[in-house]
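Excluded from the complex is one protein chain; the other protein chains are retained at their positions.
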Amino acid sequence: MIHSTAIISAKAKIGENVSIGAFSIIHENVVIGDNTIIESYCELGVSNHLSEGINLIIGSESHIRSRSTFYEGSKFGDKLVTGHSVTVREKTTAGKNFQLGTLSDVQGHCEIGDYVRTHSNVHIGQHSKIGNFVWLFPYVVLTNDPHPPSNVMQGVIISDYAVIATMSVVLPGAVISEGCLIGAHSSVSGRTEPDMIYSGNPAKKIATTSKLKLKDGSRKPAYPWRKHFKRGYPENVVAMWVKEDI
Amino acid sequence: MIHSTAIISAKAKIGENVSIGAFSIIHENVVIGDNTIIESYCELGVSNHLSEGINLIIGSESHIRSRSTFYEGSKFGDKLVTGHSVTVREKTTAGKNFQLGTLSDVQGHCEIGDYVRTHSNVHIGQHSKIGNFVWLFPYVVLTNDPHPPSNVMQGVIISDYAVIATMSVVLPGAVISEGCLIGAHSSVSGRTEPDMIYSGNPAKKIATTSKLKLKDGSRKPAYPWRKHFKRGYPENVVAMWVKEDI
Partner (left out) sequence: MIHSTAIISAKAKIGENVSIGAFSIIHENVVIGDNTIIESYCELGVSNHLSEGINLIIGSESHIRSRSTFYEGSKFGDKLVTGHSVTVREKTTAGKNFQLGTLSDVQGHCEIGDYVRTHSNVHIGQHSKIGNFVWLFPYVVLTNDPHPPSNVMQGVIISDYAVIATMSVVLPGAVISEGCLIGAHSSVSGRTEPDMIYSGNPAKKIATTSKLKLKDGSRKPAYPWRKHFKRGYPENVVAMWVKEDI
């Protein structure tokens, strides 16, 4: 299961039934859970002056696609899934089932909850805090510096079930409240109200998310999205959503 | 012509005079036409649960630059040219002379015509339909989900000779008509009229494209662009354009 061209440190802790693809490199301070797939050209456990030799921990049943780069000193729960060519720096933690899209770039020192999903080319700036069940769509950027360049760091907060659509910028210190939808190509700052749509540059409050109807002929509400979209979530999560009175 | 470090499946069908660079991987369900160049670190024929073991077909006289990833189950006409680090998923078809820029990401299940060109970092969402002679400039994103996340898929349609400038988002279900120009940093939805300029966020109709003059001193119209820009198109296409009475 480990390709003959892969370069694996004897000090790395590789679980049972782990597959490692051609030309991949696993450095010493890496711990990989059981039943995980690491594709080709991946490099795990890159060190720098900030990573301090702390282990990179990848949970069980994960799938890291080709050309991905992970630094030491970050920790991921089980069932991490990445696209191709992701970069993840040091001292980030993510919960269960984090899905990180192709070409996405996590800058380090972030806290990410359970079941967070990003699409391609998402940039998560340092010190971002992301709740559970959050969605970030292509080319979303989470920023942190209110007057760049400076030493002031105002990471953003994205709350549970929030959705940020394509090519939106979350400005430094913004707090996106639970269940919000940020429309495509928006710039959002400040603290949003829960379950509201914000859109534009600068983003303005448009309406409650419940105004949006599903374009599948049903005319049911499109939000909260967990009432109709359950693909890829585990049974216990879906059961919890079904029981919710929202 | 095939580097000694490349890993080539014995089942792959490699044409005459094909060059394959260092550290590249060619999987089994891959068919590569004659006189094609595959640079270093490319991986062709990646499989997933959607690709179903269908062949990846790369036409003759193609040039795939380094670090590119292609899945099984897609098909490209002759003279495919890519930049570096492109990702192309399953079940996409493209015609002749498709040029895909560095870091571009084709998500699969797309139909792309002849002589389409993208610049760097273009994201082509699932179920996009792109005509012939279309241009997509850097950081353009073609989307598909009208109320993300959902199971509703409204791929966009981009018609012949349309041009979408830098960092524009084509919103779900949009139809960009023949010869349109979408200005930089726009968000466009709905159906545009042919040969018109749309710009802004949200994009509005500005004028007919013929109002734009070439900034080369000639004061000739800048559109239709095929009246003055012919670089890299084959003689028979250029001859067709010269004969057109537009």
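Order of writing sets the labels: A and B. Residues in every chain begin at 1.
Basically, contacts are C-beta pairs under 8 Å (C-beta built on N, C-alpha and C of every residue); 3 or more make two chains touch, one makes a residue touch a chain.
All of these numbers come straight from a predicted model, not from anything done at the bench.
A.B. asks: Can you tell me which of A:I25, A:I38 or A:L214 touches the chain that was removed from the display?
C.D. replies: Of the listed residues, the one touching the omitted chain is A:I25.
A.B. asks: Out of A:E43, A:E72 or A:E178, which is the one that touches the chain we can't see?
C.D. replies: A:E43
A.B. asks: Please pick, from B:T102, B:T143, B:S159 or B:S177, the residue that touches the omitted chain in the full complex.
C.D. replies: B:T102
A.B. asks: Please output the residues of subunit A touching the missing chain, sorted low to high.
C.D. replies: 7, 23, 25, 41, 43, 46, 67, 69, 85, 87, 103, 105, 107, 121, 123, 125, 139, 141, 143, 146-152, 154, 167, 169, 171, 185, 187, 201
A.B. asks: Go through subunit B and note every residue touching the omitted chain.
C.D. replies: Given the touch definition above, subunit B has residues 5, 22-23, 40-41, 66-67, 83-85, 102-103, 117, 120-121, 135, 137-139, 163, 165-167, 184-185, 200-201, 212, 214-216, 222-223, 225, 228-229, 231 touching the missing chain.
The rule is simple: only the chains that are shown with their structure count from here on.
A.B. asks: Provide the C-alpha centroid distance between subunit A and subunit B, rounded to the nearest whole angstrom.
C.D. replies: 27
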